[in-house]
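Handing you this structure, nothing more for now.
With one protein chain held back, the other chains of the complex are shown just where they sit.
A and B are the chain letters, set down in written order, and residue numbers restart from 1 in every chain.
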Amino acid sequence: MEVTLNHYIVLSVILFVIGTYGVLTRRNLIVVLMSLELMLNSCNLAFISFAYFLGDLTGQIFMIMAITVAAAEVAVGLAFVVLIYNHNNSLDIDILKLLRG
Amino acid sequence: MAEALVFYIFAALCIFGSIIVVTHKNPVASAISMVLTFFFTAVLFILLRAQFIAVIQVLVYAGAIIVLFLFTVMFLNIKEDAMQFDGRNIAKKVTFLFVIIAVAGFFGSKLIVNSGQKAPEIENFGSVESVGRELFTEFLLPFELTSVLIIVAIIGVVTIAKRSKSS
Partner (left out) sequence: MISYIVLFPLIGAIINGLLFATPLKKIIFGNNTESWEKKAVGFIGCFAVLLSAIVSTILFFRLLGLAPADRLFIQDVYTWIPSGELDVKFSFLFDSLAAVMSLVITWVGFLIHVYSVGYMKHDKSYARYFTYLNLFVFFMMILVLGDNFAMMFVGWEGVGLASYLLIGFWFEDNEKAYAGRKAFIVNRIGDFGFILAIFLIFMVFGTLNYQEVFGKLADANFVQSISMASITAIALLLFVGAVGKSAQFPLFVWLPDAMAGPTAVSALIHAATMVTAGVYLGARCNLIFTMSPTAQFVVLVVAAFTAFFAAAIAITQNDIKKVLAYSTVSQLGYMFMAIGVGAYAVAIFHVVTHAFFKALLFLGSGSVIHSLSGEQDIRNMGGLRKYIPLTALTFLVGTLAIAGVPLLSGFFSKDSILAIVYDEGYTVFWLIGLITAGLTAFYMMRLYFLTFEGKSRMAPKVESHVHESPMSMTIPLVILAFLSVLGGYLGFPEFMGDTIGIDDSNLIERFLQSSIYQHEFKILEHRFLGHWTLALLSIVAAGLGILTAFYIYMVRPSVLNSLAKSPALNTLYGWSYAKFYVDELYNTLIVKPFNHFSSQLSTFDRYGIDGLVNGVSSLVVNTGRRVVSTQNGLLRYYATAMAVGAVVIILIVFI
């Protein structure tokens, strides 16, 4: 029994879906951000496995970029979380209703 | 064979960890569980001959990002009742989870049917040397640009934080 590319991709899809579930259902802003990180992580996994199975290092390089972006994103996102908490005294995402039509 | 065993164990751990991340009521527990998930993923990276990336994963994610998360949670000092809003609509959420997993299973089954591809054997694949060579030759410009991105992020965060202080 050999581990193939498909196994990794399926794992990546599963992790991605779980992350999506978190983003869509959780109302705690911090947990939503964490779920986003999970999604990013699953994508990274897909990149790495493609790099390995195609024998191309570009996937790994791309992952480094993705990690950088993720770090920046988390930094900015958490700054916003702090702001929002100071403003609303709550981390409930449903309070942010500025998009209401 | 041993490789497959390792993969399955850590894949299962990854999935388990992520589920805890998205379902646990306590954000701190979520964060801790996330660290573990990232560790397990790093193990999978090593299986994929991406040792350098695995190290970076542990350093950046587990080291920096998670600390940032935990720090924020602690800093905001969120009380238990401020989290009450997340306890509602459990039935709906569970239904949703099943739907999502069903969709994912559909795609997964589609993929499983196709036979896998064997990895080519390349000398030094994924070592620090080869990744570094690639990074500083072909991808020099994007690499430098990421530093610009980080600077921008730093400045942005500082600005936002400052404004919060004044208000």
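Here is the rule we go by: contacts are C-beta pairs under 8 Å (C-beta built on N, C-alpha and C of every residue); 3 or more make two chains touch, one makes a residue touch a chain.
Quick caveat, the model's predicted, so the values are computed rather than measured.
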Would you mind spotting which of A:T20, A:N41 or A:T68 touches the chain that isn't drawn? A:T20
Just checking the interface: what residues of chain A touch the absent partner chain? 20, 23-25, 27, 93-94, 96-101
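Just so it is clear, only the chains that are shown with their structure count from here on.
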Residue numbers of chain A touching chain B in their complex, please. 1-11, 13-22, 24-28, 30-31, 33-35, 37-38, 41, 44-45, 48-49, 51-55, 57-58, 60-61, 63-65, 67-76, 78-83, 85-87, 89-92, 94
Chain A touches which residues of chain B in the complex? 1, 3-4, 7, 11, 14-15, 18-19, 21-23, 27, 30-31, 34, 37-38, 41, 44-45, 47-50, 52-53, 56-57, 60-61, 64-65, 68-69, 72-73, 75-76, 78, 82-83, 85-86, 93, 96-97, 100-101, 103-104, 107-108, 111-112, 114-120, 122, 125-126, 130-131, 134-135, 139, 142-143, 146, 149-150, 152-154, 156-157, 160-161, 163-164, 167
